[in-house]
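Everything below concerns the one structure shown next.
Missing here is one protein chain; the remaining ones are kept as they sit in the complex.
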Amino acid sequence: MITLSSDFGTPYPAAMRGVLSQRTATRLVDVAHDFPRQDIRAAAFWLHETLPYFPPAVHLVVVDPGVGTDRNALAIRAGDHVLVGPDNGVLLPAARRLAATTSASEPTIGSGLDAYIIDDAQLDPPAVAGHQQPTDSTGPSSPHTTFHGRDVFAPAAGDIHEFGLDRLDALTELAFLEPTSTVSPLTLPDATVADGRATGEVLVVDDFGNAITNVPGSFLADCEHVRVNGERVPVATTFGAVPVGERLATVGSHGYVELDVNQGRGDETFGLIVGASVTLESA
Amino acid sequence: MITLSSDFGTPYPAAMRGVLSQRTATRLVDVAHDFPRQDIRAAAFWLHETLPYFPPAVHLVVVDPGVGTDRNALAIRAGDHVLVGPDNGVLLPAARRLAATTSASEPTIGSGLDAYIIDDAQLDPPAVAGHQQPTDSTGPSSPHTTFHGRDVFAPAAGDIHEFGLDRLDALTELAFLEPTSTVSPLTLPDATVADGRATGEVLVVDDFGNAITNVPGSFLADCEHVRVNGERVPVATTFGAVPVGERLATVGSHGYVELDVNQGRGDETFGLIVGASVTLESA
Partner (left out) sequence: MITLSSDFGTPYPAAMRGVLSQRTATRLVDVAHDFPRQDIRAAAFWLHETLPYFPPAVHLVVVDPGVGTDRNALAIRAGDHVLVGPDNGVLLPAARRLAATTSASEPTIGSGLDAYIIDDAQLDPPAVAGHQQPTDSTGPSSPHTTFHGRDVFAPAAGDIHEFGLDRLDALTELAFLEPTSTVSPLTLPDATVADGRATGEVLVVDDFGNAITNVPGSFLADCEHVRVNGERVPVATTFGAVPVGERLATVGSHGYVELDVNQGRGDETFGLIVGASVTLESA
């Protein structure tokens, strides 16, 4: 199967589905196409949280603020999975987690993870019906003139899938893949926890305004209240444990401390945005 | 096939798609993941309207304001279909309609509908790649620490599907299903129609602001106008029958009276919200 993730909204992902359908009959599953636009870290977080629940698959990821620059297109093999997308770090946190089942220590490129640069000159381009695009070979290159999701990443993902998820040790047989030992790094920041105090930050804000921090949920163990940037907030196990409109700290399904509001937006009420510092203290 | 419905937005449903894909190769079809958040009645209405158009299937539904409380997880067998979700009534209106084809009288639990409590301790948990979640066994239980859609409902739905839609008479062979005769009730309210007057309420407001009432569309038969809470409104069969921005009463595809505005929002123009009383009179 192939999963699809992007910050494209609609209808741009449809062209990727079409190109994939030209190359494979396998199941196509959307992860999301409304990741915060050009936010590499948010996409990396959500992929890290969702891709580990999939069976072996090729994961096509296009969150690509560098499109139009000379950043590489990458494929990373992680255990039974392959991730395909831009070389900007977005693939790495999920790749490390997907590879961890088959690796004793933290996987890195060359040790648990194999990385390949995609040479699009070696890819069969997508078939496209009808007239040539109006600007072929005449207009400037632009953020989208080459739509890399459709023209590079989807063809590569489809061809890697058809090559065989059970033959990933032989990926170099694909002419468009060139092994590389260097990729752009990305590590989601860790919180510091000591002496009843956790210092971290907001990693992402979800659709509902819940501010997801990087503080491990274990920090809230046995707490009834916690100070969030100095203010005392109840620790609760259900939204309904506090009145409508009231704040709570809880542990999300990802295992991190979330700052939420019952039937409201935690980000606005706590005054937090992505990247904002968060200090939690026992209270 | 398996349908998926929730109020999760994105990307949380992707983890459910992953878990289902671990267990079954059957078709996965999204009904919607943007049901009004935690609104059991709206979800129940839309499921009642859409699920009857599907062939025999397992329907996974997660609209669950009680997550984190001790509400049960349920499976309800309705004819050739099985609905899986929380025991809060959200499954019942659709289940009664799905079972009606095989039942002379209104189906109830034990008479046309079979209900089972899902014992998650008897379910094989989803496989998940990589590191354990940061809070495993240390943080408090929370609204999401156990993500029931991913960890309970999706595994149950996948296993029930693989057990076989043609073997639903033998569902008790599944160790995680315990027959029950009691479930949380939910009935969508009926309107009262008499003497040229209908008294009902707004059941839901759709994406476009159309206020869908529980008054049967037949009330508008042969009417050119109708009074809506005292105000005279044209009855029309197309939006275009009234000028842009003007109100109309019409009959939606669900068969109920809708209060709409041509290229506008009916809810705002009529001053109606979900649950608001609506009186219709011949005019």
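In this document, chain identifiers A and B correspond to the written order of the chains, with residue numbering beginning at 1 in each.
We take it that a residue touches a chain if its C-beta (ideal position, glycine included) is under 8 Å from a C-beta of that chain, and two chains touch if they have at least 3 such contacts.
These numbers were taken from a predicted model, which means no experiment stands behind them.
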>> Which candidate, B:122, B:192, B:263 or B:277, sits in contact with the chain we can't see?
In response: B:263
> In the whole complex, what residues of chain B lie against the chain that is missing from view?
Replying inline: 1, 3, 5, 27, 29-35, 46, 49-55, 57, 79, 81, 96-101, 206-208, 216-223, 235-240, 250-256, 258, 260, 263
> At which residues does chain A meet the chain that is not included here?
Replying inline: 8-12, 14-15, 17-19, 21-22, 25, 28, 37-38, 65-69, 126-131, 133-136, 138-147, 150
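Keep this in mind: only the chains that are shown with their structure count from here on.
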> What whole-Å value do you get for the distance between chain A and chain B if each is reduced to the mean of its CA atoms?
Replying inline: 30
